[in-house]
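With one protein chain removed, the remaining protein chains of the complex are shown where they sit.
Should a chain be cited, it is by its letter among A and B, assigned in written order, with residues numbered from 1 in that chain.
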Amino acid sequence: MSRAEPDRERLLPATLTHGGATRWISGLITDKPAPLSWFVIFAVCSVLLVVFLVSLTYLFSVGVGIFGINIPVAWGLPITNTIWWIGIAHAGTLISAVLLLTRQDWRASINRFAEAMAMFAIVCAGLYPLIHLGRPSFWYYLLPYPNTMGLWPQWRSPLVWDFFAITMYLLFTMSFMYLSLLPDLATLRDRAKSRLGQVSYGLLALAWRGDAAHWARYQRATLILAGCAAPIVCVVTGIVSTDLAVSIVPGYHFTIFPPYFVAGALFSGFATVALLAVVLRWMFSLQAIVTRIHLDYIGRMMLVFAMIVDYAYTQEMFTAWYSGEDHYRYVYIDRIWEGAYAPVWWTMIALNVGVAQLLWFKGIRRNPVALLLIAIAVDIGMWLERFQIVFTSTHADYMPSNWDVVWPTAWDWAVYAGSLGLFGFLLMVFLRVMPMVSLHDMRELIARKGAGSGHG
Amino acid sequence: MVGKSEVLRGHDMHWIRIDRYFEGQPEAPSMIFQPVTCMHCENAPCEYVCPFAATQHSAEGLNEMIYNRCVGTRYCSQNCPYKVRRFNWFTYTDKDAPHSTPPPAHNPDVTVRSGGVMEKCTYCVQRINAVKIAAARTDEPNNGRIADGAIVTACQQACPTDAIVFGDVADETTRVSREKASPLDYDLLGDLNTRPRTSYKAAVRNPNPAIGSPDAPYVEKGRVKG
Partner (left out) sequence: MAESAYGLIARFETADDLLAAVKALRADGMLGIQAYSPYPVAGLADELDAGSRGVALWSLISATLAGIATYVMQWYAAVIDYPYVVGGKPLNAWPAFIPPTVSMVLLFAVLGAVIGMAVGNRLPQPYHPAFNVDEFAHASDDGFFLLVTHSAQGDDNHSELGKRLHDLKATSIVEVPR
């Protein structure tokens, strides 16, 4: 397969017409039942969702002490997972937006499920700060108005900045998702067989009719959103990273964190896009439009961000040494060999630095199974990175009398597995009600490169 | 009370702890100890990271913990370099809690904290306020100043060697101001610029090597509060 000549490899079949694309993609929803694999994944995710709900009920009734956290390690898995989930969301945004601005054709078939991935990852990321609170029923003290006792939120706290940033990111992703779906909702409205389908899609489609003047404003709006997306990605993860960077804790207090976390977010995000690309193309037989070329390019993006993350690791350690500060130097001595969490650090390096190097090889990037395994490894590796930053920094900070080693409890894992279930559940439902490939983006691609271009 | 299993997990609730440092031979180590409470830092790193303004600095210099505003993000604990803040991981004071203190045993002057809120040493704010209220009620002219030694914190009262001193550092005549003026006065982790109000006074010992063995335990540090 790697012997195919590059200029004969196509991003989509030469014979695909507009009508063909419509029938194929919308047919996955309206005409055919879901494949067996969908039912299996849906069932597993439903079970995990129940686990999630049960765990949260127990958590909210008993208290946050069920997690593996104490003094000094007061932030554990909930904060680790907030950062991990937000990171996964970012690649969806980048694909939707930055690849649009740079006019990358390979964006057309993958941006829809990447956006959906971003949407549902943000839902999970938004739930975790609530899960981590000691008294979650008072979350509304964060709302910017003078509430109880006339107090406003305390603006100097990065957690207040987080609230604004994550809310902004959630609403942005919803807007982008809705805008992207709008013309496709019209397609489904026109093709729906049941009255319920026609009415539901019809309402959501806002009576879209494909008027050329409307398309002009649509494209302008999409361009503005795409232009905002790159700053949004930097601002959101940058602000989330200031939760750590603004703190005076030795392992947290680095100015490198905002760009480092953005790179890490995109690294794990593209890994998750790769994972979904491989799984979905297999489940729904989309190989002709989510091709090995797409896998190759996604793999290259993973590699770019892997290199940035790996460079950031070296800079972290160099800065700590160069600072001359004993506490900062000790963070790395503890992380790398003296502390109880050293195995976590080494596993992280093996996955994020070692395994990621396999992405240099085109044959590996283009192989779905290999890319899937690497994507899973990277997702795990980036999770371990968040884990070791959050846990090791406070476990051995300024005063040795406070040092302690804490590990996550069963409830930590139950809630985490539950959040994975929630993500999968929402994604599976999405795949059954919305086109998993953007039809109007595919049509533009077909017009340029496929059979629908009217060139004969 | 939180019980043994909670303490083993690191969920203990002591507002004052005694840090012990050992040196010398393992068979006969000498020990240095240091009581640590909330330092009530002027540049408190815990204050500016609370998203709800549940911990603020009073005009008198106390780092105030506002229990009913705390939502339990625990950012303040993360940012405290001394790790003096404690958290109510569960509702330890609920009557159904495993080791709940019976209500008659609670100090009536100290707020009972619910689950999910931070707490820490308050410089015995209930004692400070009691003295201030009593002074405001009398007709004696005192120009708003409390007599030196009128406010005694609980740890100061308990200390048999009078090693803890509390008072008004804005008044140069108080005992605490005189102690802090000593060249032996130092701040714990002072280079972090937290400007703690609690400072320590180094004890200087110079044991004559002719008396006793060099390995005899000795005490090095006392402390001074203000």
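We adopt the following convention: a residue touches a chain if its C-beta (ideal position, glycine included) is under 8 Å from a C-beta of that chain, and two chains touch if they have at least 3 such contacts.
What you are looking at is a predicted structure, and each value in this text was computed from that prediction instead of being measured.
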item	value
Neighbouring shown chains of the undisplayed chain, as defined at the top	A, B
Omitted-chain contact residue, chosen from A:A216, A:V369 or A:V429	A:A216
Residue among A:L151, A:I308, A:I336 or A:I376 touching the omitted chain	A:L151
Touching the absent chain when the full complex is considered, from A:H294, A:R365, A:R386 or A:R443	A:R443
Residue among A:V62, A:C228 or A:L358 that touches the chain left out of view	A:C228
For chain A, the residues touching the chain missing from this view	17-19, 22, 144, 146, 150-152, 154-156, 158, 160-161, 164-165, 167-168, 171-172, 175-176, 178-179, 183, 186-187, 189-191, 206-221, 224-225, 228, 231-232, 235-236, 239, 242, 439-441, 443-444, 447, 452-454
Residue ranges of chain B at the interface with the undisplayed chain	42-48, 50, 53, 55-57, 195
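Here is the rule we use: only the chains that are shown with their structure count from here on.
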item	value
Centre distance in Å when chain A and chain B are each reduced to the mean of their C-alpha atoms	44
Of all residues in chain B, those that touch chain A in their complex	6, 9-12, 17, 19-20, 36, 45, 48-53, 68-75, 77-79, 81-83, 85-91, 114-118, 189, 192
For the chain A and chain B complex, residues of the former touching the latter	62-65, 69-75, 132-136, 138-139, 141-142, 148-149, 151-154, 156-160, 163, 243, 246-249, 252, 394, 397-399, 401-402, 404, 406
